[in-house]
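Every protein chain but one is kept in place in this view of the complex.
Entry: subunit A
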Amino acid sequence: MTTTANKPRTTAGLQRRRPSRANKTFYWMVVPALVLFVILHTVPTVTGMFYSFTDYAGYGEWDFVGLSNYVNLFKDDRIMASYGFTFLFAITTTIVVNVGALFIAILLNSKIKYQTAFRGIFFIPNILSVLIVGYVFNYLLSNNLPLIGQALGIDWLSTSILANPDLAWLGIVGVTAWQSIAFSVIIYLAGLQTVPEELYEAAGLDGASPWRQFRSITFPMIAGYFTINMVLALKGLLQAFDQIVALTNGGPGTSTESVAMVIYRGGFQGGEYGYQMANSVVYLVVIVVLSLLQMRFLSRKESELQ
């Protein structure tokens, strides 16, 4: 806090004494990176938007088609279904991940033995490749889980849930949550360590129950970390690709195709370059709007809590 308050004065002082040549150095520090960023990030984003108004197939000639790609998107059942699946998957997984991670983080922050070792174990899923984790679970879910289902006499578990159009998405939610919880746990743990122990002691003396302590102390104190986790998780999960390739490859049929997967398939293999770029632009707008709404909503809740 004190450093921030002093900042304007000290920086201004530094600038006054520094010759104007030094400022050029600062430009040299950023301009090469800026040029690379524009070439490799901004240019593709803008050319993509440009091609969304054409009938470009990815090769050969193209013509302007105005907004017709955008109009067609909304009439395309496969595209709409991919948005439906992506939202259902991303929202469900975000909730599962945050509830699970918060629970585990509180557990790992309590007075347990072998605390560091447990933290080490719970972070392992995050250092593994999503694709490979998907392949391992693909085998478990299609070969081992049905055996357990048969042994217990549960009908819907007796065959592979990944082969069932109604249940496959749950398999993807489960595997993704298994992996994503690891990272959220670490962020929540960082948050929990900012809560002063004295608050719990005082609350304990006042006879507050653990649930009451969680509601009145823990959660309000780490609300900022909750916001970060919710926004990061939803944004990341809306882009799901690797785990779906490994688990169902979009199937059965096209029941688990995510938006990213439809863009990849249509754009690279289906000759729908222009059309999928229109899809990408819509997808970008959806993600930006959702992230901003979520941030506004959650930060308002946050200030209500404090």
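Here, contacts are C-beta pairs under 8 Å (C-beta built on N, C-alpha and C of every residue); 3 or more make two chains touch, one makes a residue touch a chain; residues count from 1.
Here is the rule we use: contacts and distances are computed from a predicted model.
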{"item": "Chain excluded from display, named as in UniProt, from \"Protocatechuate 4,5-dioxygenase alpha chain\", \"GTPase-associated protein 1 N-terminal domain-containing protein\", \"ABC transporter permease\" or \"YCII-related domain-containing protein\"", "value": "\"ABC transporter permease\""}
{"item": "From A:D55, A:D76 or A:D242, residue that would touch the chain that is not displayed", "value": "A:D242"}
{"item": "Listed residues A:L67, A:L88, A:A202 or A:L284, member touching the removed chain", "value": "A:L284"}
{"item": "Option touching the unshown chain, where A:V71, A:V99 or A:L140 are the choices", "value": "A:L140"}
{"item": "Positions on subunit A contacted by the hidden chain, ascending", "value": "1, 3-4, 6-8, 10-11, 13-14, 17-18, 22-23, 25-27, 29-30, 32-34, 36-37, 39-41, 43-45, 47-48, 51, 58, 104, 107-108, 110-114, 116, 118-133, 135-137, 139-140, 143-144, 147-148, 178, 183, 186-187, 189-191, 193-194, 197, 225, 228, 235, 238-239, 241-242, 245-246, 259-260, 263-264, 267-268, 273, 276-277, 280-281, 283-284, 287-288, 291"}
